[in-house]
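The block that comes next holds subunit A.
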Amino acid sequence: MLIIAILAVPLAMTLVAAAFAWRAWIGWASAASSATFLGLGIWLSVRTLSAPQWALHHSLRADSLSAFMVVVIGTVSLLATLFTPRTMRQEISSGVTTARYARHYVVLMQVFITCMLVAVLTANLGVLWVSIEATTIATTFLVSHRRTDGAFEASWKYVILCSVGIALAFLGTVLIYYAQLHASGSAHSASLDWTSVMSLAPHLDPNVTRLAFALLVVGYGTKVGLVPMHSWLPDAHSQAPAPVSALMSGVLLSVAFYALLRFRAVAEAALGPAFPRALLLVVGIASLLLATLMLIAQRDLKRMLAYSSIEHMGLLALGAAVASPLAIAAVLLHVLGHGITKSVLFLSSGEIYSLEGTTEMDKISGLLARRPTLAGIFGFAVLSLVALPPFSLFVSELTMARAEVDAGLWWVVVISLVCLSVIFAALASHTRTMLMGAGAESVAPTSSPASITVPLIGALVACVALGAFSWPLQSLLLHAAQVVIP
Partner candidate 1 sequence: MIANVDSLSQGLATLLQVIVVALGGPLLVGLMAKVKARAEGRVGAPISQPLRDLRKLLAKERLHARHASVVLPLAPMVIMATSVVAVAITPLVSTHPLLGSSADILVIVYLLLTGSAAAALAGLDPGTAFGGMGASRAMTIGALAEPALLVAVIALSIQSGTSNLPGIMASTLANPQWVLGPSRLLALGALLIVVIAETGRIPVDNPSTHLELTMVHEAMILEYAGPELALVSLGEAMRVGLLFSLVANLFLPWGIATHDTALALALGTVVVALKTAFVAVAVALIEVRSAKLRLFRLPELLAGGFVMSVLAVVTGLVTR
Partner candidate 2 sequence: MTSTYIATLELAAGAVLLSAVMTLWRRGVRSIVSMLSLQGVALAAVAMVLGRHEHENALLVTGVLVLVVKGLVVPTLLRRVSRLDPRSRESRPLVNVPASLVFAAALIVLAYVVGTRITALSPTSATHLAPLGLATVLVGYFMLVTRRRAVSKIVGLILVDNGIALVTFLLTSGVPLIVELGSSLDVLLVVVVLQFLMVSMRRHSDTDRLTEMKALHD
(Lines give C-alpha, C1' and ligand atoms only; values in the text may rest on other atoms or scores of the structure.)
Protein backbone atom coordinates (compact mmCIF):
# COMPACT_ATOMS: atom_id res chain seq x y z
CA MET A 1 0.00 0.00 0.00
CA LEU A 2 2.80 2.31 0.95
CA ILE A 3 4.60 1.41 -2.25
CA ILE A 4 1.58 2.22 -4.35
CA ALA A 5 1.28 5.57 -2.57
CA ILE A 6 4.93 6.33 -3.33
CA LEU A 7 4.29 5.69 -7.01
CA ALA A 8 0.92 7.39 -7.11
CA VAL A 9 2.18 10.76 -5.87
CA PRO A 10 4.51 11.63 -8.78
CA LEU A 11 2.08 9.99 -11.21
CA ALA A 12 -0.69 12.30 -10.02
CA MET A 13 1.72 15.23 -10.29
CA THR A 14 2.40 14.26 -13.92
CA LEU A 15 -1.29 14.40 -14.71
CA VAL A 16 -1.68 17.73 -12.95
CA ALA A 17 1.26 19.21 -14.84
CA ALA A 18 -0.10 17.91 -18.13
CA ALA A 19 -3.58 19.23 -17.49
CA PHE A 20 -2.75 22.82 -16.63
CA ALA A 21 -0.71 25.49 -18.39
CA TRP A 22 2.56 26.45 -16.78
CA ARG A 23 2.33 28.60 -13.70
CA ALA A 24 4.68 28.95 -10.76
CA TRP A 25 2.36 27.01 -8.48
CA ILE A 26 2.90 23.91 -10.57
CA GLY A 27 6.61 24.12 -9.77
CA TRP A 28 5.88 24.40 -6.05
CA ALA A 29 3.37 21.56 -6.30
CA SER A 30 6.00 19.32 -7.83
CA ALA A 31 8.32 20.17 -4.96
CA ALA A 32 5.53 19.26 -2.55
CA SER A 33 5.02 15.93 -4.31
CA SER A 34 8.73 15.18 -4.03
CA ALA A 35 8.64 16.02 -0.33
CA THR A 36 5.64 13.73 0.09
CA PHE A 37 7.14 10.69 -1.46
CA LEU A 38 10.42 11.39 0.33
CA GLY A 39 8.55 11.22 3.63
CA LEU A 40 6.76 8.07 2.54
CA GLY A 41 10.09 6.62 1.51
CA ILE A 42 11.60 7.23 4.93
CA TRP A 43 8.60 5.49 6.49
CA LEU A 44 9.07 2.62 4.01
CA SER A 45 12.73 2.26 5.01
CA VAL A 46 11.73 1.80 8.61
CA ARG A 47 9.20 -0.83 7.63
CA THR A 48 11.56 -2.76 5.40
CA LEU A 49 13.98 -3.18 8.26
CA SER A 50 11.79 -6.00 9.46
CA ALA A 51 10.76 -7.60 6.16
CA PRO A 52 10.49 -6.76 2.45
CA GLN A 53 7.20 -5.19 1.49
CA TRP A 54 5.11 -6.35 -1.47
CA ALA A 55 2.33 -4.76 -3.50
CA LEU A 56 0.18 -5.29 -6.60
CA HIS A 57 0.14 -9.10 -6.59
CA HIS A 58 3.87 -9.34 -5.99
CA SER A 59 4.83 -7.22 -8.98
CA LEU A 60 6.18 -4.45 -6.76
CA ARG A 61 8.65 -5.19 -4.04
CA ALA A 62 10.55 -3.04 -1.56
CA ASP A 63 13.46 -4.33 0.45
CA SER A 64 15.74 -2.02 2.43
CA LEU A 65 17.85 -1.35 -0.62
CA SER A 66 14.83 -0.23 -2.66
CA ALA A 67 13.58 1.90 0.20
CA PHE A 68 16.98 3.54 0.58
CA MET A 69 17.02 4.33 -3.14
CA VAL A 70 13.54 5.87 -2.80
CA VAL A 71 14.95 8.16 -0.09
CA VAL A 72 17.86 9.14 -2.38
CA ILE A 73 15.52 9.82 -5.31
CA GLY A 74 13.23 11.81 -3.03
CA THR A 75 16.00 13.99 -1.62
CA VAL A 76 17.52 14.90 -4.95
CA SER A 77 14.18 15.47 -6.67
CA LEU A 78 13.07 17.68 -3.77
CA LEU A 79 16.11 19.88 -4.36
CA ALA A 80 15.64 19.89 -8.12
CA THR A 81 11.92 20.64 -8.04
CA LEU A 82 12.40 23.42 -5.49
CA PHE A 83 14.45 25.17 -8.13
CA THR A 84 12.02 24.58 -10.99
CA PRO A 85 9.92 27.76 -10.54
CA ARG A 86 13.00 29.99 -10.48
CA THR A 87 14.69 28.24 -13.41
CA MET A 88 11.60 28.41 -15.58
CA ARG A 89 11.00 32.04 -14.70
CA GLN A 90 14.58 32.94 -15.64
CA GLU A 91 14.42 30.99 -18.88
CA ILE A 92 11.07 32.40 -19.96
CA SER A 93 12.11 35.97 -19.18
CA SER A 94 15.39 35.59 -21.05
CA GLY A 95 13.60 34.09 -24.04
CA VAL A 96 15.32 30.73 -23.93
CA THR A 97 12.04 28.90 -23.61
CA THR A 98 8.30 29.45 -23.65
CA ALA A 99 5.46 28.53 -21.32
CA ARG A 100 4.49 25.64 -23.57
CA TYR A 101 7.93 24.09 -23.32
CA ALA A 102 8.00 24.80 -19.59
CA ARG A 103 4.91 22.63 -19.29
CA HIS A 104 6.61 19.84 -21.26
CA TYR A 105 9.57 20.23 -18.96
CA VAL A 106 7.58 19.67 -15.79
CA VAL A 107 5.63 16.76 -17.24
CA LEU A 108 8.80 15.10 -18.50
CA MET A 109 10.55 15.62 -15.20
CA GLN A 110 7.70 13.98 -13.32
CA VAL A 111 7.66 11.08 -15.80
CA PHE A 112 11.41 10.77 -15.29
CA ILE A 113 11.01 10.65 -11.50
CA THR A 114 8.15 8.15 -11.70
CA CYS A 115 10.17 5.85 -13.94
CA MET A 116 13.11 5.93 -11.55
CA LEU A 117 10.80 5.03 -8.68
CA VAL A 118 9.33 2.15 -10.69
CA ALA A 119 12.86 0.97 -11.42
CA VAL A 120 13.76 0.68 -7.75
CA LEU A 121 10.37 -0.62 -6.59
CA THR A 122 9.74 -3.33 -9.15
CA ALA A 123 10.13 -6.99 -8.35
CA ASN A 124 10.95 -7.93 -11.91
CA LEU A 125 14.38 -7.41 -13.48
CA GLY A 126 12.75 -7.04 -16.89
CA VAL A 127 10.53 -4.20 -15.72
CA LEU A 128 13.66 -2.64 -14.21
CA TRP A 129 15.08 -2.58 -17.72
CA VAL A 130 11.92 -1.12 -19.22
CA SER A 131 11.80 1.71 -16.69
CA ILE A 132 15.47 2.62 -17.12
CA GLU A 133 14.86 2.68 -20.87
CA ALA A 134 11.90 4.97 -20.27
CA THR A 135 14.10 7.34 -18.27
CA THR A 136 16.45 7.53 -21.27
CA ILE A 137 13.62 8.68 -23.48
CA ALA A 138 12.30 11.22 -20.96
CA THR A 139 15.72 12.68 -20.26
CA THR A 140 16.54 13.02 -23.96
CA PHE A 141 13.84 15.63 -24.28
CA LEU A 142 14.89 17.23 -21.02
CA VAL A 143 18.50 17.56 -22.17
CA SER A 144 17.39 19.23 -25.40
CA HIS A 145 15.06 21.53 -23.47
CA ARG A 146 16.98 24.71 -24.21
CA ARG A 147 16.88 23.98 -27.96
CA THR A 148 20.32 25.34 -28.69
CA ASP A 149 22.78 23.69 -31.05
CA GLY A 150 24.77 22.34 -28.14
CA ALA A 151 21.67 20.97 -26.45
CA PHE A 152 20.53 19.15 -29.58
CA GLU A 153 23.93 17.67 -30.21
CA ALA A 154 24.20 16.57 -26.60
CA SER A 155 20.78 14.92 -26.62
CA TRP A 156 21.46 13.21 -29.96
CA LYS A 157 24.71 11.72 -28.61
CA TYR A 158 22.97 10.82 -25.37
CA VAL A 159 20.07 8.96 -26.94
CA ILE A 160 22.22 7.08 -29.44
CA LEU A 161 24.85 5.94 -26.95
CA CYS A 162 22.44 5.14 -24.15
CA SER A 163 20.07 3.29 -26.46
CA VAL A 164 22.88 1.04 -27.59
CA GLY A 165 23.95 0.55 -23.99
CA ILE A 166 20.44 -0.25 -22.89
CA ALA A 167 20.03 -2.69 -25.76
CA LEU A 168 23.16 -4.54 -24.64
CA ALA A 169 21.81 -4.58 -21.09
CA PHE A 170 18.63 -6.14 -22.46
CA LEU A 171 20.69 -8.83 -24.15
CA GLY A 172 22.43 -9.49 -20.85
CA THR A 173 19.05 -9.75 -19.09
CA VAL A 174 17.82 -12.16 -21.76
CA LEU A 175 20.90 -14.32 -21.33
CA ILE A 176 20.32 -14.48 -17.58
CA TYR A 177 16.73 -15.54 -18.29
CA TYR A 178 18.04 -18.16 -20.71
CA ALA A 179 20.45 -19.53 -18.13
CA GLN A 180 17.57 -19.63 -15.69
CA LEU A 181 15.39 -21.55 -18.14
CA HIS A 182 18.11 -24.14 -18.40
CA ALA A 183 18.74 -24.29 -14.66
CA SER A 184 15.11 -24.58 -13.67
CA GLY A 185 14.29 -27.12 -16.35
CA SER A 186 10.84 -25.81 -17.19
CA ALA A 187 9.58 -22.62 -18.73
CA HIS A 188 7.04 -21.95 -16.05
CA SER A 189 9.21 -21.69 -13.01
CA ALA A 190 11.78 -19.46 -14.66
CA SER A 191 11.11 -15.78 -14.46
CA LEU A 192 12.91 -12.50 -14.12
CA ASP A 193 11.57 -12.04 -10.61
CA TRP A 194 14.32 -10.98 -8.21
CA THR A 195 13.58 -13.59 -5.58
CA SER A 196 13.39 -16.46 -8.02
CA VAL A 197 16.52 -15.28 -9.87
CA MET A 198 18.46 -15.14 -6.62
CA SER A 199 17.24 -18.54 -5.54
CA LEU A 200 18.30 -20.16 -8.81
CA ALA A 201 21.47 -18.09 -9.12
CA PRO A 202 23.94 -20.70 -7.78
CA HIS A 203 22.81 -23.10 -10.52
CA LEU A 204 23.20 -20.78 -13.49
CA ASP A 205 25.60 -21.88 -16.19
CA PRO A 206 28.96 -20.08 -15.74
CA ASN A 207 29.75 -19.43 -19.41
CA VAL A 208 26.42 -17.83 -20.15
CA THR A 209 26.42 -15.86 -16.89
CA ARG A 210 29.91 -14.55 -17.57
CA LEU A 211 28.89 -13.21 -20.96
CA ALA A 212 25.63 -11.91 -19.53
CA PHE A 213 27.34 -10.04 -16.71
CA ALA A 214 29.91 -8.55 -19.07
CA LEU A 215 27.08 -7.31 -21.30
CA LEU A 216 25.24 -5.92 -18.29
CA VAL A 217 28.31 -4.07 -17.05
CA VAL A 218 28.79 -2.54 -20.50
CA GLY A 219 25.07 -1.88 -20.94
CA TYR A 220 24.06 -0.46 -17.59
CA GLY A 221 27.58 0.92 -17.23
CA THR A 222 26.81 3.17 -20.19
CA LYS A 223 23.99 4.72 -18.19
CA VAL A 224 26.15 4.94 -15.07
CA GLY A 225 28.79 6.78 -17.06
CA LEU A 226 31.63 4.34 -16.53
CA VAL A 227 34.59 4.54 -18.85
CA PRO A 228 34.78 3.72 -21.79
CA MET A 229 31.06 4.24 -22.31
CA HIS A 230 31.02 7.70 -20.75
CA SER A 231 31.35 10.04 -23.73
CA TRP A 232 27.74 11.19 -23.60
CA LEU A 233 27.98 12.30 -19.97
CA PRO A 234 29.91 15.58 -20.08
CA ASP A 235 27.85 16.82 -23.02
CA ALA A 236 24.45 15.82 -21.66
CA HIS A 237 25.03 17.02 -18.11
CA SER A 238 26.49 20.32 -19.21
CA GLN A 239 23.86 21.22 -21.81
CA ALA A 240 20.81 20.34 -19.74
CA PRO A 241 19.14 22.92 -17.51
CA ALA A 242 20.54 22.92 -13.97
CA PRO A 243 17.77 20.99 -12.17
CA VAL A 244 17.86 18.30 -14.86
CA SER A 245 21.63 18.00 -14.53
CA ALA A 246 21.18 17.72 -10.78
CA LEU A 247 18.68 14.91 -11.18
CA MET A 248 20.70 13.10 -13.79
CA SER A 249 24.06 13.37 -12.07
CA GLY A 250 22.69 13.01 -8.61
CA VAL A 251 20.32 10.14 -8.94
CA LEU A 252 19.89 8.68 -12.45
CA LEU A 253 23.48 7.46 -12.47
CA SER A 254 22.87 5.89 -9.06
CA VAL A 255 19.66 4.17 -10.18
CA ALA A 256 21.54 2.57 -13.06
CA PHE A 257 24.23 1.63 -10.57
CA TYR A 258 21.54 0.06 -8.38
CA ALA A 259 20.66 -2.19 -11.34
CA LEU A 260 24.33 -3.14 -11.59
CA LEU A 261 24.41 -3.95 -7.88
CA ARG A 262 21.46 -6.33 -8.24
CA PHE A 263 22.99 -8.12 -11.19
CA ARG A 264 26.37 -8.26 -9.48
CA ALA A 265 24.74 -10.24 -6.71
CA VAL A 266 23.36 -12.71 -9.27
CA ALA A 267 26.75 -12.99 -10.95
CA GLU A 268 28.56 -13.55 -7.67
CA ALA A 269 26.12 -16.29 -6.68
CA ALA A 270 26.67 -18.02 -10.01
CA LEU A 271 30.37 -17.40 -10.66
CA GLY A 272 31.98 -16.63 -7.35
CA PRO A 273 33.42 -13.24 -6.42
CA ALA A 274 36.47 -13.20 -8.69
CA PHE A 275 35.00 -12.43 -12.11
CA PRO A 276 32.55 -9.66 -11.07
CA ARG A 277 35.25 -8.12 -8.93
CA ALA A 278 37.76 -8.08 -11.76
CA LEU A 279 35.32 -6.54 -14.23
CA LEU A 280 34.17 -3.84 -11.82
CA LEU A 281 37.74 -3.04 -10.79
CA VAL A 282 38.71 -2.49 -14.41
CA VAL A 283 35.89 -0.06 -15.18
CA GLY A 284 36.22 1.61 -11.80
CA ILE A 285 39.92 2.33 -12.10
CA ALA A 286 39.52 3.40 -15.72
CA SER A 287 36.77 5.86 -14.77
CA LEU A 288 38.80 7.24 -11.88
CA LEU A 289 41.92 7.74 -14.00
CA LEU A 290 40.11 9.34 -16.92
CA ALA A 291 38.16 11.69 -14.67
CA THR A 292 41.36 12.75 -12.93
CA LEU A 293 43.05 13.53 -16.24
CA MET A 294 40.09 15.43 -17.65
CA LEU A 295 39.54 17.46 -14.49
CA ILE A 296 43.00 18.95 -14.49
CA ALA A 297 42.63 21.01 -17.63
CA GLN A 298 38.90 21.54 -17.52
CA ARG A 299 37.59 24.94 -18.58
CA ASP A 300 33.81 24.64 -18.33
CA LEU A 301 32.13 24.63 -14.95
CA LYS A 302 29.35 22.16 -15.70
CA ARG A 303 31.62 19.80 -17.63
CA MET A 304 33.91 19.83 -14.61
CA LEU A 305 31.01 18.74 -12.42
CA ALA A 306 30.11 16.06 -14.97
CA TYR A 307 33.61 14.59 -14.94
CA SER A 308 33.50 14.66 -11.17
CA SER A 309 30.38 12.49 -11.42
CA ILE A 310 32.35 10.03 -13.55
CA GLU A 311 35.00 9.98 -10.83
CA HIS A 312 32.47 9.23 -8.12
CA MET A 313 30.83 6.51 -10.19
CA GLY A 314 34.27 4.98 -10.56
CA LEU A 315 34.63 5.02 -6.79
CA LEU A 316 31.24 3.35 -6.46
CA ALA A 317 32.32 0.66 -8.90
CA LEU A 318 35.46 0.04 -6.85
CA GLY A 319 33.37 -0.29 -3.71
CA ALA A 320 30.99 -2.66 -5.43
CA ALA A 321 33.97 -4.69 -6.65
CA VAL A 322 34.99 -5.39 -3.06
CA ALA A 323 31.44 -6.42 -2.18
CA SER A 324 31.76 -6.96 1.55
CA PRO A 325 28.83 -5.72 3.67
CA LEU A 326 30.90 -2.79 4.91
CA ALA A 327 31.89 -1.86 1.35
CA ILE A 328 28.35 -1.90 0.00
CA ALA A 329 27.09 0.05 3.02
CA ALA A 330 29.76 2.66 2.29
CA VAL A 331 28.70 2.65 -1.38
CA LEU A 332 25.11 3.37 -0.41
CA LEU A 333 26.11 6.18 1.93
CA HIS A 334 28.24 7.57 -0.89
CA VAL A 335 25.27 7.41 -3.26
CA LEU A 336 23.21 9.57 -0.93
CA GLY A 337 26.01 11.99 -0.12
CA HIS A 338 27.07 12.38 -3.73
CA GLY A 339 23.46 12.88 -4.80
CA ILE A 340 22.96 15.73 -2.37
CA THR A 341 26.33 17.37 -2.99
CA LYS A 342 26.15 17.16 -6.77
CA SER A 343 22.64 18.61 -6.77
CA VAL A 344 23.77 21.55 -4.66
CA LEU A 345 26.67 22.11 -7.04
CA PHE A 346 24.63 21.91 -10.22
CA LEU A 347 21.85 24.08 -8.84
CA SER A 348 24.25 26.76 -7.67
CA SER A 349 26.10 26.55 -10.98
CA GLY A 350 22.77 27.16 -12.69
CA GLU A 351 22.43 30.27 -10.59
CA ILE A 352 25.99 31.34 -11.47
CA TYR A 353 25.18 30.81 -15.16
CA SER A 354 22.15 33.04 -14.99
CA LEU A 355 24.28 35.69 -13.21
CA GLU A 356 27.35 35.57 -15.42
CA GLY A 357 25.86 34.37 -18.68
CA THR A 358 28.64 31.85 -19.18
CA THR A 359 29.91 28.65 -17.65
CA GLU A 360 33.51 29.10 -18.69
CA MET A 361 35.53 29.28 -15.53
CA ASP A 362 38.12 31.68 -16.95
CA LYS A 363 35.44 34.28 -17.40
CA ILE A 364 34.03 34.01 -13.90
CA SER A 365 35.86 35.56 -10.98
CA GLY A 366 35.36 37.39 -7.75
CA LEU A 367 32.13 35.61 -6.88
CA LEU A 368 32.89 35.69 -3.20
CA ALA A 369 32.96 39.46 -3.25
CA ARG A 370 29.81 39.88 -5.31
CA ARG A 371 27.56 37.10 -4.07
CA PRO A 372 28.96 35.91 -0.76
CA THR A 373 26.16 33.50 0.20
CA LEU A 374 26.04 31.78 -3.16
CA ALA A 375 29.81 31.64 -3.40
CA GLY A 376 29.99 30.27 0.13
CA ILE A 377 27.50 27.55 -0.67
CA PHE A 378 29.38 26.64 -3.81
CA GLY A 379 32.70 26.59 -1.97
CA PHE A 380 31.45 24.39 0.82
CA ALA A 381 29.81 22.07 -1.67
CA VAL A 382 33.13 21.66 -3.49
CA LEU A 383 34.75 20.86 -0.16
CA SER A 384 32.09 18.22 0.35
CA LEU A 385 32.68 16.87 -3.16
CA VAL A 386 36.38 16.35 -2.56
CA ALA A 387 35.48 14.45 0.60
CA LEU A 388 36.75 16.67 3.33
CA PRO A 389 35.43 16.08 6.83
CA PRO A 390 32.88 16.64 8.32
CA PHE A 391 30.90 15.93 5.16
CA SER A 392 29.49 12.46 4.60
CA LEU A 393 31.53 11.78 1.49
CA PHE A 394 34.61 11.73 3.72
CA VAL A 395 33.07 9.01 5.89
CA SER A 396 31.92 6.93 2.94
CA GLU A 397 35.25 7.15 1.09
CA LEU A 398 37.19 6.32 4.21
CA THR A 399 34.99 3.30 4.88
CA MET A 400 35.38 2.14 1.29
CA ALA A 401 39.15 2.41 1.60
CA ARG A 402 39.02 0.39 4.79
CA ALA A 403 36.91 -2.28 3.13
CA GLU A 404 39.33 -2.38 0.20
CA VAL A 405 42.25 -2.87 2.54
CA ASP A 406 40.34 -5.62 4.35
CA ALA A 407 39.90 -7.37 1.02
CA GLY A 408 43.60 -7.13 0.30
CA LEU A 409 43.26 -4.57 -2.51
CA TRP A 410 46.04 -2.30 -1.32
CA TRP A 411 46.95 -1.13 -4.80
CA VAL A 412 43.41 0.08 -5.42
CA VAL A 413 43.56 2.21 -2.30
CA VAL A 414 46.89 3.70 -3.38
CA ILE A 415 45.62 4.55 -6.87
CA SER A 416 42.41 6.04 -5.46
CA LEU A 417 44.30 8.19 -2.99
CA VAL A 418 46.62 9.52 -5.66
CA CYS A 419 43.72 10.31 -7.98
CA LEU A 420 41.67 11.88 -5.24
CA SER A 421 44.55 14.14 -4.24
CA VAL A 422 45.01 15.29 -7.82
CA ILE A 423 41.28 15.88 -8.15
CA PHE A 424 41.28 17.81 -4.90
CA ALA A 425 44.02 20.07 -6.21
CA ALA A 426 42.30 20.56 -9.56
CA LEU A 427 38.86 21.31 -8.14
CA ALA A 428 40.27 23.58 -5.46
CA SER A 429 42.25 25.58 -7.97
CA HIS A 430 39.32 25.94 -10.37
CA THR A 431 37.02 26.99 -7.54
CA ARG A 432 39.52 29.46 -6.23
CA THR A 433 39.74 31.03 -9.69
CA MET A 434 36.03 31.58 -9.67
CA LEU A 435 35.48 32.66 -6.11
CA MET A 436 38.50 34.87 -5.55
CA GLY A 437 40.27 36.93 -8.08
CA ALA A 438 39.94 40.39 -9.46
CA GLY A 439 36.23 40.63 -9.94
CA ALA A 440 34.43 43.95 -9.81
CA GLU A 441 35.69 45.13 -6.43
CA SER A 442 33.63 48.27 -6.62
CA VAL A 443 30.36 46.39 -6.74
CA ALA A 444 28.77 45.96 -3.36
CA PRO A 445 27.92 42.42 -2.31
CA THR A 446 24.31 41.47 -2.98
CA SER A 447 22.50 38.70 -1.20
CA SER A 448 20.77 35.90 -3.04
CA PRO A 449 17.10 35.26 -2.43
CA ALA A 450 16.14 32.91 0.35
CA SER A 451 14.33 30.61 -2.07
CA ILE A 452 17.66 29.39 -3.30
CA THR A 453 19.94 29.77 -0.33
CA VAL A 454 17.72 28.04 2.22
CA PRO A 455 17.34 24.72 0.38
CA LEU A 456 20.98 24.63 -0.59
CA ILE A 457 22.27 25.39 2.86
CA GLY A 458 19.79 22.88 4.25
CA ALA A 459 21.16 20.25 1.90
CA LEU A 460 24.74 20.95 2.92
CA VAL A 461 23.77 20.72 6.58
CA ALA A 462 22.12 17.38 5.81
CA CYS A 463 25.40 16.22 4.33
CA VAL A 464 27.24 17.15 7.47
CA ALA A 465 24.59 15.45 9.55
CA LEU A 466 24.92 12.32 7.49
CA GLY A 467 28.62 12.38 8.05
CA ALA A 468 28.36 13.00 11.76
CA PHE A 469 25.50 10.61 12.42
CA SER A 470 26.43 7.91 9.96
CA TRP A 471 26.95 5.57 12.84
CA PRO A 472 23.23 5.30 13.72
CA LEU A 473 22.46 4.91 10.05
CA GLN A 474 24.87 2.03 9.87
CA SER A 475 22.28 -0.60 10.74
CA LEU A 476 19.96 0.53 7.94
CA LEU A 477 22.84 0.68 5.48
CA LEU A 478 24.18 -2.73 6.45
CA HIS A 479 20.72 -4.20 6.22
CA ALA A 480 20.35 -2.73 2.75
CA ALA A 481 23.80 -3.98 1.80
CA GLN A 482 22.93 -7.54 2.76
CA VAL A 483 20.29 -7.56 0.01
CA VAL A 484 22.92 -7.62 -2.74
CA ILE A 485 25.41 -9.92 -1.10
CA PRO A 486 24.54 -13.56 -1.79
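If you want to know what made the cut, all candidates are chains of the complex that A comes from, given by their letters.
One rule holds for everything that comes next: a residue touches a chain if its C-beta (ideal position, glycine included) is under 8 Å from a C-beta of that chain, and two chains touch if they have at least 3 such contacts; residues count from 1.
Small disclaimer: the values here were computed from a predicted structure and weren't measured.
In summary, of the candidates 1 or 2 that share the complex with subunit A, the touching one is 2. Subunit A contributes residues 124, 126-127, 129-130, 133-134, 137, 140-141, 144, 147-150, 152-157, 159-160, 163-164, 166-168, 170-171, 173-175, 177-179, 181-182, 187, 191-192, 205, 207-208, 211, 234-235, 238-239, 294, 297-299, 303 to its touches with candidate 2 in the complex.
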